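Of the protein chains in this complex, one is absent; all others appear in place.
This part shows chain A:
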Amino acid sequence: MEITFKEVSYTYYPNTPYEKKALHNVSFHIPSGAFVVIVGATGSGKSTLLQHMNGLLQPSSGKVSIGDYQLPITSKKVSLKELRKRVGIAFQFPEHQLFDETVREDILFGPKNFGIPEKDMEHRLQEVIHLVGLDEELIERSPFELSGGQMRKVAIAGVLASKPDVLVLDEPTAGLDPISRVEMMELFSSLHRLENITTILVTHHMEDALKYADYMIVLSNGRIHSKGKPVDIFNNQDALKEVQLLLPESIDMFHKLNQTFDLNLSYRGQSPFDLAKEIISSLGEDSS
């Protein structure tokens, strides 16, 4: 599904002393099937933005369209349930939403609410626990007996079980150990490639942004600071510093080597391996 934001502003608690303008005139377009990464300092409005994508929040001004859905909703007849079935959101620390007696029940909670036929349930359950890499023995256990990492997987499986067309992920790897983090990112990446799921990811890991994003949006104080391909975003180092973000380590190192040895190389989106080769060959030219 396509997602378009047109001059969207959002204010929490308008007309009270607690009024807080969290988004200012945000506009962008996400084509169907894209992998978009949203970055920005804490409090820059990332989570507020994401909550517009399944109608949890409706813009105070401006328009959001998600597929055929238009926000703000003007008619009472429009059901948000259908939208929420098609746009799956995993919030920060999604394991806090677990509540059911068994892992099975919790994973199938979403599909049940969305009216998936009973006969498909078992199949879906098997599918998602294999996707996220959960042990089959765990499905009859209480989710509260599991480790933090396993709980996170259960919660993500619960979102995937409704088979959304759009997957919205708010810092899904925060607090995971390095291996689990890589596994989880690979899972999202393969879902995106194989099932053509439109993916919107909020992350503080610039390496992940560089590796997976087709397109990046940089938020700062509720405004879009910049948007574009990762190459272009990461080539503008000064702009990134302004919004308290750092370069991915590989690019940072490349820039430093470039400066130290006066190499005059440029970053055009090469892989770390190609970067290394370029550096070596131009160092070789120098010494000869």
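To be clear about the criterion, a residue touches a chain if its C-beta (ideal position, glycine included) is under 8 Å from a C-beta of that chain, and two chains touch if they have at least 3 such contacts; residues count from 1.
Please note the rule applied: contacts and distances are computed from a predicted model.
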item	value
Name of the absent chain as recorded in UniProt (options "Putative hemin transport system permease protein HrtB", "Carbon-monoxide dehydrogenase small subunit", "Energy-coupling factor transporter transmembrane protein EcfT" or "Cytochrome c oxidase subunit 1")	"Energy-coupling factor transporter transmembrane protein EcfT"
From A:158, A:172, A:230 or A:248, residue that would touch the chain that is not displayed	A:158
Selected residue (touches chain absent from view) among A:45, A:62, A:110 or A:222	A:110
Touching the absent chain when the full complex is considered, from A:97, A:237 or A:282	A:97
Touch list for chain A against the chain that is not drawn	13, 16-18, 51, 54, 56, 81, 84-85, 88-89, 91, 94, 96-100, 109-110, 112-114, 144, 158-159, 162
